[in-house]
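One structure is given below, represented as structure tokens, and several questions about it will come after.
Up next, subunit A:
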Amino acid sequence: MLILQIAILAFVAITGTAVVLTRDPRNQVIGLGFYGLVLALMFFLYEAPDVALSQIVIGAVALPLMFMLSLSKIRRNEQKRDEVKQKQREKAA
Partner candidate 1 sequence: MNRSRRHILFFVSAAVFFGLMTWAMHDLPPVGHYRGPYGDAINATVVYERHITDAVTAVNFDYRGFDTLGEESILFLSVIGVGTLLRQQKRERKSREDTDELEKGQAPEPSEAMKVITLGLVGPLVVYGIYIITHGQLTPGGGFQGGVVLATAPLLVYLAGDLKTFKRITTHTLVEIGEAIGIFGFLMIGFLGIIAGKEFLRNVLPLGQTGSIFSGGTVALLDIATGLAVAGGFISAIYAFLEQTIEMRMEGEE
Partner candidate 2 sequence: MHTLVPLPVAIPLGVAAILGALNGHVPRRIADAACILATVAVGAITLDLMVISRHVPIVYWFGGWTVRAGMAIGISFVIDPIGAGLASFVCVLVLAAFIFSLHYFESVGTMFHVLMLGFLAAMCGFCLTGDLFNMFVFFELMSAAAFALCGYKNEEPSAQQGALNFAITNTIGAFMVLIGIALLYSRTGALNMAQIGRALSNQMDATIIVAFVMIMCGFYVKAAAVPFHFWLADAHAVAPTPVCILFSGVMVELGVYAVARVYWAIMDGPFAAHRPALSGLLLTVGAITAVVGAIMCFGQRHIKRLLAFSTISHVGLLIIAFALLTPDGLAGGAIYTLGHGMVKAALFIVSGILLHRFGTVDEYHLHGRGRPHLGTALVFFAAGLGLAGMPPFGTFLGEHTIERAAELAHQSWIDVIFFFAGAITAAAVFRVTARVFFGWGPKHDEFSGGGKHISEQRETKHSGQGIPAVMFVPAAVLVLLALAIGIMPHVHQEARVAAFTMADHAGYQARVLDGTKLPDAKPEVEYSPLAESLARSLGATGAALGIAFLTLAPWYPRKNKAYRPIRSAMQVLRNFHTGHVGDYVAFLTFGVAAFGVVLGLLIKRFGF
């Protein structure tokens, strides 16, 4: 048990670091969802099932979903912007 607990902590530290260091937000969302699951596992191993349950529903489902939706909105807007710029450039040419 003890070894598991230490291992999961180390894993939490590593995953958290990886989430921060992932620079592309789309990949980062996937990392964040995974990180949420790892945290939930940690809560289970430290005898906190209530917290683990809410971590699963929030950290691994609701949050990544909100991130994904807003990223796709932002990306779409940026694409539109680029298209408009492209057209202007073509016109100028």
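What we mean here is this: contacts are C-beta pairs under 8 Å (C-beta built on N, C-alpha and C of every residue); 3 or more make two chains touch, one makes a residue touch a chain; residues count from 1.
Candidate selection criterion: all candidates are chains of the complex that A comes from, given by their letters.
Nothing here was measured: the structure is a model prediction, and the numbers come from that model.
Peer 1: Looking at subunit A, find the partner in this complex that touches it; the options are 1 or 2.
Peer 2: 1
Peer 1: Where on subunit A does candidate 1 make contact in their complex?
Peer 2: Within the complex, subunit A touches candidate 1 at residues 49-54, 57-58, 61-62, 65-66, 69-70, 72-73, 76-77, 80.
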